[in-house]
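Below: one structure, written as structure tokens.
Right, chain A next:
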Amino acid sequence: MSNDRFLAKDALGDFLCHCQGLGYTVYSPQKQEGVRESVVFAPWQKGCEIQLAKATVSPKHLLLPQSEVLFRFRHEKGEEGKSSAVHLEDTSQQAQPTLLFAARPCDARGFTMVDRPYLQGLYADPYYAKRREGLCVLTLCCNSGCESCFCHWTGGGPSSPEGSDILMTDIAEGLVLQAITEKGRKLLAQSDLPEAGAASDQATELRRKAWQSLDKAPDLTEAPHKLKELADNLDFWTEQSRACLSCGACTYVCPTCYCFSISDERRFSGMEEGVRLRSWDTCMARHFTEEASGHNPRALKAQRLQNRISHKYAGYPENWGSFSCSGCGRCVTHCPVGIDIRHIVLAAIALPDTQAKEARS
Partner candidate 1 sequence: MPDIAKTERRIVGFLCNWCSYGGADTAGVARANQPTDLRIIRVPCSGRVNPLFVVRALLHGADGVLVSGCHPRDCHYSTGNFYARRRLELLKHFLPILGIDPARFAYTWVSASEGQRWQHVVTRFTEEIHALEPAPHFEELEPLYLSQRQSTEPKRPFMPQPPDLLAKLKEEIRTHLPELDCVLGWQKGRDALHAVPFFLRQEEDLERLSLDATCHNSLVRYLPEYKGKKVGIIVRGCESRALVELLQEGLIAREDLHIFAIPCHGLLDVARLEEELGRYQHLENLVIEQDSLRITVDGKERSFSPQAFLRSTCLGCASDEPVLADTCLGSFTAGESTPVTAPELALLDGLNLTERLRFWRGVMDRCIRCYSCRNSCPMCVCHDHCIAESRQPHWQSAEHSVTEKFFFQIIHALHLAGRCTGCGECQTNCPVGIPIFALRAHLNRVIAELFSGYQAGRDAQAVPPLLSYMVDEANIQEREWQ
Partner candidate 2 sequence: MPCRQLIHHMEAAFPPRPSQRAIHAEYSMNETIRLSKSSSPGVAASPSFSQEVASTSKQPIHTCYQCGNCSAGCPAAFAYDLQVNQIMRAVQLNQKDLVYRAKSLWLCLGCATCSLRCPNNIDVACVMETLRHMARAEKKATVPVVEKFWLSFLNMIRTFGRSYEIGTMVLFMLRSLRLTTDVDLAPQALVKRKLGLLPHTHQGREAVGRIFTRFHELQCKAREGR
Partner candidate 3 sequence: MHLAYFPGCSAKGSSLDYELSTQAVLNALGITVWEIDDWNCCGSTPAHAVSTELSSALCARNLDLAAKAGADQLLTPCPSCLSNFRATAKRLEDPDFREKVNALLDTPCAETLPPTSSVLQAIGELVDCETLAKKATISLKGLKLVAYYGCLMSRPPELMHFEDPENPMLIERMLEALGAEMLDFPLKTACCGAAFGIPKRPLTAQNSGRILELAANLGADAIVTCCPLCQMNLDLRQAQAEKAMGRHFGLPVPYFTQILGLALGIAPQDLGLAKLVVPMDALLPKLAPKTSAPNA
């Protein structure tokens, strides 16, 4: 692997500065103080401490901002309010080249799961596409497993390269950078980082060890089938969702939840003008499916939990051939009431067929 480069820990700042020089806005994990530490991906500036910890919240907001302006509208009037026209102003062309530093393999794999519906469907989402194109992902491999992570259950792993442009392995004195995509190769080529040499082998060994450290993953092949059968089993889902608070923590920390809401927000400027917003929405909230009539097809939290789990482990696989869960475990750690998606999926698989089919409406 002669192309691998070595990035010494004390040269991290210089490297990121170099990337900024290439026109990238650099996002890196940053610790922010509060009641307790929180690690979030935020714009990096020279002098910022460089964190390598796994972030509390996934970096999906780099592609899907918490809210984004799709367009602006303005009702324009002529003299004395006589003639009038609605003026629209597009905002999709404003994506900046962005470099994401020290994402984790689950984060990067998460991008691929969002890519499919946003880029590979009938219509590509232009807002998303622009950002995706400009995004360069530098992923830091995990050197060990973690109690709450389960990337290897869903087809990933501590050094899985999907979604990454460069994979980085932490070998204590520095990082070994391995280009995965052309974009990554180009970035490495533009850098003056030294060749990794022997460090490259050290990195390979660490990655192997990480894989070995993982507990054995259960077989989830049956999951889509079982979940489909369970779709109408309200008893099962009521039991699973009993503690659910219907908050949005699970969906908002998730790297693969991509649902949104559209709303128009007026500006009070003395004119009729405003913006159309696309903003994160959570399927765990009651209002997510509330219809204008007041009718709500998923009025119960049991139905909403069923929808969320089934989408990730049954619906999405049916359309795109993979689970839409990268196993990052954030929903597990951040659920205020400890709802564990692993347990639900395993419980569904464990249920004998006859019981699963016992449909209740």
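The rule we apply is simple: a contact is a pair of C-beta atoms (placed from the backbone, for glycine too) under 8 Å apart; a residue touches a chain by one contact, two chains touch by 3 or more; residues count from 1.
The set was built so that all candidates are chains of the complex that A comes from, given by their letters.
Owing to the predicted nature of the structure, the values given are computational and were not obtained by experimental measurement.
Given the candidates 1, 2 or 3, which is the one that touches chain A in this complex?
Selected candidate, touching chain A: 1.
Flag every residue of chain A that touches candidate 1 in the complex, lowest number first.
Of all residues in chain A, those touching candidate 1 are 32-38, 40, 54, 56-57, 65-67, 144-148, 213, 215, 242-243, 245-249, 251-253, 261, 263, 265, 277, 279-280, 282, 285-287, 332, 334, 336-340, 343.
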